[in-house]
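With one protein chain held back, the other chains of the complex are shown just where they sit.
Each chain carries a letter (A and B) given by its place in the written order, and its residues are counted from 1.
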Amino acid sequence: MPLDYVVKRFGLLIVTVILGVTINFMLPRMMPGDPVEQKLNQLYATSGGQMPDLTAMIESYRARFGLDQPLWNQYLNYWWSLVHFDLGYSLDRFPERVSDTIGSALPWTLGLVGTSTLISFTIGTLLGGLLGWPRVPRPVRGLIPLLMILSAIPYFLLGLVLVFVFAIVLKLFPAGGGYPYGSALRYDVSTIVAILQHAFLPATSIILAGIGTWALAMRGMIISILGEDYIVLAEAKGLKQRRIFVWYAMRNALLPQITTLGLAMSHVVAGAILVEVIFAYPGIGYKLFQAIGAKDYFVIQGIVLLMIVAIAVILFILDLIYPLIDPRIAYERR
Amino acid sequence: MAAQLKARSRRFRFPELDLTLVIGIGILLAILLFALVGPSFFDPKSTNVGAFPPRLTPSGDHWLGTDAQGRDVLAALTYATPQTLKIGFLAGIVGLGIGVILGLVSGYFSGVVDTVIRTATDVLNTIPGIALLVVIATMMRSMTVELMALIIAALAWRYPARAVRAQTLTLRERAYVQVAKLNGVGGLEIIIKEVLPNLLPYIAASFVATVSQATLSSIGLEALGLGPQNTLTLGMMIYWAQFYSAILRNMWWWWAPPIVVIILIFVGLLFTSSGMDQLVNTRLRRIE
Partner (left out) sequence: MSDEVLRVKDLRVHYRTNSGPVRAVEGVSFNLSKGKRLGLVGESGSGKSTTALALMRLLNPPGRIEGGQILLGDVDLAKLSEEGMRRVRFSQVSLIPQGAMNSLNPVMRIREQFVDTMSAHDQRLSKKEADNRVAELLHQVGLRHEVARMYPHELSGGMKQRVCIALAITLQPKLIIADEPTSALDVVVQRQVMETFGQAQSALDAAVILVGHDMGLMAQFVDRLGVMYAGKLVEMGPVEDIFREPLHPYTQMLIQSLPSLEGKRFFKGIPGVSPSLLNPPPGCAFHPRCQMAIPRCSTEMPELREIRPGRWAACHLVEVRP
């Protein structure tokens, strides 16, 4: 893989991260109102006006969070702390650090969303490929309208329906949470089973919601590839249908399909957040939801930043994978 | 032989006035009808908190029962639908407008202008929309329908900008544009008179996609609790339903109807958008 390609893509990654961090930094500061002051006012109100010397408190908090310094300093300090993975303190659960708040939730999200998305993409792509291939029997084609409808349904709504049917009516699966309420997390079989049980419905809604999109995209790709000259020659060569399907059609359709995956990343993340909210699944999304409710700005910012960086990194990795699959890409500048 | 080869793929194309498009538009019209005419059947006060006894199951008086806050669900539905449509539509129009202008400018006048706009769009495309939307929305003191539409539009322009730019690049090389240039016609005039009319099918197709995207974002934000607190929209209905544990309490008449309407809206948009894509592609192939 040519070096200039890697460097270019890495450059894009850096620019995205910088931009993301800057926007994340600037936006709250451009809004009217001051998070600390708001929060303290809120506490003041809910505690029935029992807090002594509110103004002094606000001042000291400001100093603590560095909000009284000139903007440039704040910006540089922000970068400094980011590099140290210091995302500040949670306003709501003070003195919990934001990085801890996020850190405890991250594995849940990675496990649920990561696995489900991979499964969804794989099944969807295979299904889409088969649906596009002319030699596939007619009844299978009936799936197409179903998949179209499925792809139109937003992730989280599907989750709601699943919760109702399987958790409330049929009582097959738990309605929410990541693990049984009130139990401690241990590394034993029963805990793992319980975790899987709780993950089943959210995972299913992510998988089902995504399958439609991937399948239809792949099908479209395969259909347009069928008109290509190399498919004709492949048939003329007397190759077996299966070989043509896998190595000539699917293989070539995979490339744009992975691009689609990259483009859809933001949607995947958005959907995952909402699914977690529906199921009260203890991942990043749910933490975000709670933070929004509590107006915990620092946690919100931390999570948003994480999302931006994570997606930028994933796209960078996809960019690196791409030329490995398509020998033409690395040479595009020739 | 080339003709035969292309004929092979042609057999998979739907005929031009495609069933998908017809169904899609049909669904959208039905929803529009519901949204425009529906509210006139109900007293707006039925949608206020405490209007009726809460948590009533569907009956002759309240076809969809009442929710945990005492609203008549069916009335709420008829008032919420137009609001959701309004957000999607507004955000779609504004986003499309910005996107088309940026796409045209960037595609037509290459060079520095193009590079700047293109890089900005690319980078902004990688930043997940929801991330920025959440940050912005959280900062708002209060949220209104119009404000939501604007915020969403601020990101919705990314998609049409990209699509329009790609098309402008192609159209720019067409003979009639070159001829106009040679005749000394100014850039802006060419854009408006020659390029824009031929872009219309693409713009129309982008519009549907943009509205779809915008509506999805708005419902997502609302479900998270970032929507307009005092206005009823479909997303807000779902939010309140979640808030009051409608699912756990088996109040299907509350959480299911908004979902059904939302699904219909998206299916309608998807079918229309897909049908329009087919239309645009076949039509343009004829011209070429």
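Keep this in mind: a contact is a pair of C-beta atoms (placed from the backbone, for glycine too) under 8 Å apart; a residue touches a chain by one contact, two chains touch by 3 or more.
None of these values were measured; they are calculated from a predicted model.
The chain not shown here is touched by just one of A:L19, A:L106 or A:L239, and that residue is A:L239.
Touching residues on chain A toward the chain that is not drawn are 228-230, 232-240, 243, 247-248, 251-252, 255, 325-328, 331.
Going forward, only the chains that are shown with their structure count from here on.
Taken together, the chain A residues at the contact with chain B in this complex read 12, 15-16, 19-20, 23-24, 27-28, 31-33, 148-149, 151-154, 156-157, 160-161, 163-164, 168, 175, 223-224, 226-227, 229, 232, 263, 265-266, 269-270, 273-274, 277-278, 288-289, 292-293, 295, 297, 300-301, 304, 307-308, 311-312, 315.
For chain B in complex with chain A, the touching residues are 5-6, 8-10, 12, 119, 122-123, 125-132, 134-136, 138-141, 216-217, 219-220, 223-226, 238, 242, 247-248, 250, 252, 255-256, 259, 262-263, 266-267, 269-271, 274.
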